[in-house]
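Missing here is one protein chain; the remaining ones are kept as they sit in the complex.
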Amino acid sequence: MKKILSGNLFFTLILIALLALVPYIAPPFYVYLTLTSLAYIPVVIGFNILFGYTGLLSFGHGLFLALGMYTTAFLMRNYTMENLEVLILASALSAFIVGLGVGYICVKYTRIYFALLTLAFGMVFYTLLIKFTPITGGDEGLRITFKPLLLGLDFRYLPHLDFLFQPYYYYVLGIVIILTVLAYIIVSSHFGLSLKAIKENSEKAEALGINIKRFRLYSFVISAIYTSIGGALLAHITSHVTPIFSYWTTSGEIVFMTLLGGFTNFFGPIIGVFVYTLLRDFIMSTIIYWRILFGAALLLIIIFVPGGISEGLIRIYKHFKGA
Amino acid sequence: MALLEPSTITILVLTGIFSSSIIFLISAGLQIVFGIQRILNLTVGSFYAIGAYVGITFINFFLKMGFSVVYGLLFLILAGLSLSFLGPTIERGVLNFVYKKEEAFQLLATFGLVLIFEDMIKLIWGSYPQISDFGILTYGEFRFLDTSFPVYYFLVIISAFLIAFLLEFFIKKTRQGKKMRSVADDIEMSEGLGVKVRNIYILSFTIGTVLGTLAGALIIPVTAAVLGMGIEAIVLAFAVVVIAGLGSMRGALLASLIVGLLQAFITFIFPELTTFVIYLIVIAVLLIKPTGLMGKEI
Amino acid sequence: MEIGKPKPKKISKEAFPEILKERMSRREALSTGAKIGIAAAIAAIVAGVGGYFGGVSTAPTRVATQTITQPAQTITQEAQTITQTVIKTETLAAQTVTQTITQPAQTITVTQIITGTPAKVPVPSEPLRFGVMGFQTGSFAPASIAGMNAARIWADWVNQAGGILGRKVELIFEDETGPVDVRKERFTKLTVEKKVDAIIGTTATSTGLAFGPLAEQLQQIWISWDATTQQGLEETLPNPTYAFKSINNEAESVAGAVLTARFFPDIRTVAGINDDYSYGRNNLEAFMAILKRFNPKVELVKELWPKPEGTDYTSEIATLKATKADLIHSSFWSGHATIFIRQANAVGLFKDSKAALVTAGGVLPTLKKDFTPEGLLIGCNSWYFLEPRGWPLREAFVNEYVKRYNEFPVYECDHAFFSFQAYKAAVERAYEIKGSWPTKEEIAKQLTQVTVPSLSGYRSFREDHVMLTSFWQGLSKHSPDYDFIILDPVISVPPEKLQPPPGMKFHDWVKTWA
Partner (left out) sequence: MILEVENLNVFRDGSHILRNVSLEVKKGEMVCLVGRNGAGKTTLLRTIMGYIKPKSGTIKFLGRNITGHSPHEVSILGIGYSPDDLKIFPSLSVEENIELPLITRKYNKFMVKEGLDYIYSVFPVLQSYKNKPGTHISGGERRMLAIARALVTRPSLILLDEPFEGLAPIMRSRLGDRLKVLMEQGLTLFLTSSNLYGIPEGANRIYCIERGEIIYHGNLKEMLSDKQVKEVFGLI
């Protein structure tokens, strides 16, 4: 056990070091892709706390992604909030409030009903974003016109891409590492085990004295906060937020990333994000009929490796170790 | 302007029922597959779109061959039925592998199929809207209270009710229907009494497919076939089955009527609310009675 | 309390810190604390060091861009004459509608006059690369795809004629579909990875809003075909260097309102059906504002806003039919227009109401005679490809297009063709001035200086980087030569009647209308 843990730690450190080096070694466009992927990591980790650990499939997680982005853009435009830390906290707070409300209603249901209900909420939020033009900018969305302060430091003298590729990149990397470690602590804690127990067998879990609904709600809220923080980080990269982020296709993308990487493993979704981003870039530049490939990939994953890439890697690893 | 004159009400009611008939066919396709296979089959939206595209190709071909437009409706129905081969192909080729997996995966598998079909349509028919040479006024017009309606509207409404009746008859009276009901109730016990569940799965999925393709074929004299029509249809059908209760056929009929009429009236009275209302009803139904108006307790 | 005692179920706020201490065993607390601490430390170090070096390493590299003083303008005679003879306008009686009569140009080779002049520094030999973006799927695709097809034809023609200053051109296509962040990703990829010389295309307003600032940030020339609402861009792009915008969204409805007043002077009630996004909303607003200047008694009795991704208008059309307005206004474009007209005609909507379909001509070849009645006001945006007056370039293009794609071209072809022609002329002009291959900034500067023949006649950019174009609108008519409707009479509304002059707000401009 200890050996595996230390091995894991070793690999994690190498991965972090690699990620830290990316802006220096990779071509600019791939730095951009890596940065986008980094911002999506909290999103998929949050989604997976709900899906992989609690067993609730949310088809409306775009709601919280958009919530984080709109909170950020709204505060920057209307109150010229500059500190990124404050913006992240504000996004988390709004996700906490909305997540509590939506979650309270949704967690009463499970399985397909939960998926349908979250889908409906996502779509209602989407329509709200389009209709309340004075606050949300309607379909045009809101633009972020200036760069935030990072830890109180002003990097505004940098050109856009230099800002994104240097200070902002490392800032996001730092935040993502903190959030990932926190999530890891959460899921391996007593709380995380309770969630798993609920997923495996909710009746048994209830018999063990776990308040299922409350735990599902906690899980929902944590998930919402993570997703929203991801949105807050993403907002500065896109510097333009639109309602499409709460549309069901975006929610579907989050599900796809998670499945691709593998929801059974804590690190699976993170792999999923990177592979998805690279794959999408590759396929979209190669053929215009990229949906066929995506659909086929989805089917193949579901049929052959429901555990996603991480499961596939583990299988290969075991195979070679066994042989 | 008087808010609701008799002629206004006539227009809204008739249009509402017309929309309901199409929505019903699609949602019936969802229901039958959910009832038997317990899979929320998003692909039915793609079948709707394919039905429309193939319907256009079909009818244009026959009209070019020199057949009279009077047979148009027949050709459309033929087009819808001819696509039934998609049912067994997809059921055996894809769904067969996901029955034992979690619900989420089954849903995502059909989502994957939707993506594939969307691009296949683009590959075959391109991205321009496709239009049939079969005009809606072929069967004339019907005048009522100083407004007029194409007779075709009534034909579609009648066809939908006929199909609903046939479905009911099939499920209630025929041997295959009895087997289907037994499978919907309890797969294992049906197997233990000699029901070949595989065949029933193929049958129900094929019926679901044909309902979708028929709906698509029937709509084309009224509108054009465009990319994305399948996804829009599935969203609406989704709302209908949630309101109806998953798996309930009569519920689907009732809920389609509700949704179709409501849409027509809301659009007239509170146009800004149109997009909202359906989702709000879905949320309300899920909160008050999650099994829907006529759904079985699960 | 003992350490390791079972944890209490509820914790009051006051007691929280003590209980927290007791709850965790010392070891657990230490390890958890250490984990968080280590993580935070790593993160802080990474963020701090990275950020510091990031800041330091990039800060000093900022060097003032070299500016090249431009010699006095040395355009050839022919070029100057072209700019002057562009448009002759003729005022129509009381209606203040202007009809454009353009001098037919001789051939496409007009802009190649400069090519012949000897260059001092040889041009680079590798091909010029253009990123071309448009919707390849979805209901907005038809217009985009027509534009992309036109780009292909233009590229082939230019390559056959020897390229731009001898450089071959190469097109790299990217899909505009997807959320804005993906579109921006594609733009960034084209710029930093594919190193294209310019990005041309884009159809959706949301794309325009995102790309405008991005083009400035990345210092990449971006010429939009259709993707701009002025409202959004005034805020985000006050003084663009690299971004070139299309004409105002609502221009179609401005033209539509003028012609509505002319063709349907008796209407009193209007019902609008427009996509529920800014393009649709701007259009109805502009239409009513202008129409009221002509006819103050006109009243808007119904506004319908179907969702933009929708493809079925059965309920909306029932409402329109029940409303019985004199005129239906719609800015549906692309596939939506076809579906709307077809569904509306099916229930006899056009028997009771006139219609101003200000953008429906964008898919004119799909408006078949059997479901599109005569007498609808149809707008074809900047180009009516069957316009009666002669224009060799248009004829050559239409023939080529039909031969290649087996369908008729639509207005987006003109925007596309113009964008490329303008770029070509700007490069040639800048090269003429500078004597060596110009930078992107220099090319961008020249883009507002050139006037080039496009499919609809001579066109140019305004000094604030807005496309100038006339709009073609007319009444639908059935002709035995085509299975779709044609426009007769067709009238063109000149650019200065379509959008406010630079710097003026739309509403202030409307007030200036007599």
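Letters A, B and C name the chains as they come in the text, with residue numbers starting at 1 for each one.
Keep in mind that, in the parts below, contacts are C-beta pairs under 8 Å (C-beta built on N, C-alpha and C of every residue); 3 or more make two chains touch, one makes a residue touch a chain.
Given the structure is predicted, the values throughout are model-derived calculations rather than measurements.
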Omitted chain - touching chains that are shown: B
Contact with the hidden chain (one of B:L123, B:L193, B:I269 or B:A284): B:L193
Residues in chain B touching the chain absent from view: 175, 178-179, 181-182, 184-186, 188-197
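Everything below uses one rule, namely that only the chains that are shown with their structure count from here on.
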Geometric centre: closest chain by C-alpha means: C
Intercentroid distance (Cα basis), chain C paired with chain A, Å: 32
Per-residue multi-chain contacts in chain C, two or more chains: 136-137, 276, 307
Two or more partner chains touched - positions in chain B: 118-119, 122, 272, 275
In the complex, chain A residues that touch chain C: 16, 20, 23, 27-29, 32-33, 36, 127, 130-131, 138-141, 143, 145, 150-151, 153, 155, 157-162, 165-167, 169-171, 173-175, 177-178, 181-182, 185, 234, 237-240, 242, 244-245, 247, 249-250, 280-281, 284-285, 288, 290-291
Parts of chain C lying in touch with chain B, wherever the complex brings them together: 136-139, 141-142, 145, 276, 301-307, 309-312, 314-319, 321-323, 335, 338-339, 342-343, 345-348, 351, 363, 366, 368, 370-371, 407
For the chain A and chain B complex, residues of the former touching the latter: 51, 57, 105, 109, 111-113, 115-117, 120-121, 123-124, 127, 131, 252, 255-256, 259, 289-292, 294-299, 302-303, 306
